[in-house]
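This is the structure I have questions about; it appears just below.
What you see is the complex with one protein chain gone and the rest in place.
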Amino acid sequence: MTPSLTLHPDRLFPAERATRDIARSLYEQVKDLPIISPHGHVPPAWIADDIPFSDPMSLFLSPDHYINRILHGQGVDLADLGVPPGRDDVTPEQAREAWRIFCTHWYLFRGTPMKYWMESQLVDVFGIGVRPSAETADQIYDEVAAKLATPEFRPRALMDRFDIAFMATTDDPCDDLRFHQQLAGDSSFHRQVRPTFRPDRYLESGRPDWVANVDRLAEVSGVATDTFSGWIAAMENRRAYFKANGAVSADHSHPDLGTQPLSRVDAERLYKQARTGKIGVEEAASLRRTMLFEMARMASEDGLVMTLHPAVFRDHHTETFERFGPDVGGDLPIAVECVRALRPLLNAFGTNPNFRLVVFTMDETAYGRELGPLAAFYPSMYVGVPWWFIDAPDSIKRFRRAVTEYGTFYKTSGFIDDTRAFLSIPARHDMSRRLDCVHLADLVAEHRLEMDEASEVAHSLVSDIPRHVFNVPA
Amino acid sequence: MTPSLTLHPDRLFPAERATRDIARSLYEQVKDLPIISPHGHVPPAWIADDIPFSDPMSLFLSPDHYINRILHGQGVDLADLGVPPGRDDVTPEQAREAWRIFCTHWYLFRGTPMKYWMESQLVDVFGIGVRPSAETADQIYDEVAAKLATPEFRPRALMDRFDIAFMATTDDPCDDLRFHQQLAGDSSFHRQVRPTFRPDRYLESGRPDWVANVDRLAEVSGVATDTFSGWIAAMENRRAYFKANGAVSADHSHPDLGTQPLSRVDAERLYKQARTGKIGVEEAASLRRTMLFEMARMASEDGLVMTLHPAVFRDHHTETFERFGPDVGGDLPIAVECVRALRPLLNAFGTNPNFRLVVFTMDETAYGRELGPLAAFYPSMYVGVPWWFIDAPDSIKRFRRAVTEYGTFYKTSGFIDDTRAFLSIPARHDMSRRLDCVHLADLVAEHRLEMDEASEVAHSLVSDIPRHVFNVPA
Partner (left out) sequence: MTPSLTLHPDRLFPAERATRDIARSLYEQVKDLPIISPHGHVPPAWIADDIPFSDPMSLFLSPDHYINRILHGQGVDLADLGVPPGRDDVTPEQAREAWRIFCTHWYLFRGTPMKYWMESQLVDVFGIGVRPSAETADQIYDEVAAKLATPEFRPRALMDRFDIAFMATTDDPCDDLRFHQQLAGDSSFHRQVRPTFRPDRYLESGRPDWVANVDRLAEVSGVATDTFSGWIAAMENRRAYFKANGAVSADHSHPDLGTQPLSRVDAERLYKQARTGKIGVEEAASLRRTMLFEMARMASEDGLVMTLHPAVFRDHHTETFERFGPDVGGDLPIAVECVRALRPLLNAFGTNPNFRLVVFTMDETAYGRELGPLAAFYPSMYVGVPWWFIDAPDSIKRFRRAVTEYGTFYKTSGFIDDTRAFLSIPARHDMSRRLDCVHLADLVAEHRLEMDEASEVAHSLVSDIPRHVFNVPA
């Protein structure tokens, strides 16, 4: 008999009855609130042009490096999963075969959040009722494919169905943001889709493509970038463009959190050296830290929220990177130091009422030891919720238990889904809501919080807090 | 309707019934045992002169950097909370207004230990029955202020009411300890208040005030401190003075745990250089590590227990430090390394029966990985219980779960409250007792420990262990 697939209404709630009842009750109060998604990777074109999703492989597998890496770790060739995403050489039969591979390996995902998200999508979005397996792969493929062809499964219809009130995309500073402009000018569209300024590649002067990048920046901004001052002016120009087009934040992801600025003279000197295409690893890091400090200064002036996603070792496996490019599962978390690294930035802007900083981490040791205490003290700073490798039930529970006692609920960021997997957005937010309610239920059950207090916190975590932290317009 | 404020008898106990019943039963056995407080920051003058507390702001807010930092993180100006403590320019109306600010922000403390401690004090000590809020601020202020004016709320009466059998203060090596002498000579006073030798500022030769400090040390000790040998002799002199005045321990807080001693020649050379007021950062660190090693050597001879509170980054926000001075919320935990750093000290004194070392940490990763295993092996060493930023329910539970399996209950220090907030001492010890009973109850409920064993451990943690570790006189 084929095992059925259902979603238990108490999923993620604790088994202990008194606590479960409290969690249920809190969750009832927040489960239907609109989704605020202030950081993610959905391409804006999908919404602007309401582009239909093509097939289960392109939807679920080829772009999802969470799933890819697990299958790769069992010896599956990424090419057989349609990686890199967007390839035009995948035949329908190959797409179906990729899905079969996934379903055959479904057991691997036991205990992982990928299982949770996929089950939620299959059941809640597509109405699938059978567990993925070699036997059910084709049936599920056909059912999903058939639904994807209907108008109800186009991005805008789903955005309504999911009740996504606000969604930020992630965009290159040189992007013309025409899809965002298209959406802004579309009187039939009533939800908010906003760009996010993501300038990483322009801050890493040791990258082989850096010179070309900053040349392009000059071209797009109309500001010469042959000096560091010019680079700053060009960045200010593009941030202003993003802000004018609705951006609320700028996101940064670098190997460390260093923000110690060089003197302007030294910065100009290193910048000039970098322009020659030859800069040492340490010099490039110093220059990048100076640039990041400047980004904070700009943020304190233009009011774009600054978010930091540090300490990822990118493209660990060279052969995979060379075959498939970035973002295909070869990125890895590393340890991060925050207190010393952020000091220059926080001394300069940490009490500036116009500045807001959200620091994420995948190094959980930083939550209670560094990020919670820092955010508790500095009015401008917030602790980002678990992200990427730690966006998962047990990690999220540890996060709340590490940060709340000395960082408080009110200096955390609200949930971000950080995903390109559009159809998983409701499941991701739902997981977060459930787990925050579980944490609060524990506090109530242990008589550390009254029910009315927990209720207010649950609501704030989903609504007021992300709206405030990310300056989400009403 | 104004929400009421009550303390649930089962607070901090788990919801699961069987475990809760065990926790209750264990807690019943230890909840009324006298308080041993071997490390804290209550000014001895308070007890010696039985000085009445003046008002709720001065009692609860201006000196409490746990609370300050949370309010500061929401944009409250520390000056509006009466910071720095001891200011004589705060009007009664400003004091009342500070309390209103606190009560208005009461929601911020949800899920924090500050809420637990404050509720315990308001209900248990002052009999307050309403939840702090903008509406209730004045009422609570008036009730607390009225009680503070009565004899029952003077320090000695409270010390009796709280049943604090032993309390250590923290004192500068140059202190004349006259309040301790006054207490020792007061035949009407039957509790123990002892000084603690805290020489940090004399070990940090890179501090701008270091030369003046060691000059003062020479003056007070009558021993010239123009050489490192002189410094050692002066320190021995003051330790002897402290010991003669009842001290049981010496406390040290530096950025790292390094204890590698320089050769005497090198130490004298660096000391001489430091005396000129110009010493490099690395040299100052080497000299300090040598001094710390010497402190351990002295401890092995005079028998004062050595406690280490390492790895705090002090005064992170320069502007706050310049406006308000130290200890106002700008200190932050950083990562700590123990195994290599403590090796010279432990090789020299770790099996010395006259030496006792207690190492605290706020870097929780060190508990299971380094401190537990070190303390388990070295007869002289103990793991300090969670302190400062991790003196909170979830952190304390993690501590026991990290340390017990390879560090054992019997190589932990017993609870220290480390506080200047005199009225919170019972609540802090009570939290610790409850949580230790919860940990033991888990072990019993999971059939890892028999009830009679748990009972003995619970009693030892509150009584025998701290008495033994800190040489508390009977």
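Chains: A and B, in written order; residue numbering restarts at 1 for each.
In the analysis below, contacts are C-beta pairs under 8 Å (C-beta built on N, C-alpha and C of every residue); 3 or more make two chains touch, one makes a residue touch a chain.
This one's a predicted model, so the numbers in the text were calculated from it and none came from an experiment.
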Option from A:P310, A:P393, A:P426 or A:P466 whose C-beta touches the chain left out: A:P393
From B:L346, B:V359 or B:V472, residue that would touch the chain that is not displayed: B:L346
Given A:L108, A:V211 or A:A233, the one touching the chain that is not displayed: A:L108
Selected from A:G73, A:G280 or A:P473 as touching the chain missing from the view: A:G73
Hidden-chain contact residue, picked from the options B:R11, B:R269, B:R323 or B:R369: B:R369
Residues belonging to chain A that touch the chain removed from view: 3, 8, 10-16, 69-70, 72-75, 107-113, 115-116, 313, 316-319, 329-330, 332-335, 362-365, 389-390, 392-395, 398
Absent chain, residues of chain B that touch it: 16, 18-19, 337, 339-340, 343, 346-347, 350-351, 353, 365, 368-370, 372-379, 381, 401-402, 404-406, 408-411, 442-443, 445-450, 452-454, 456-457
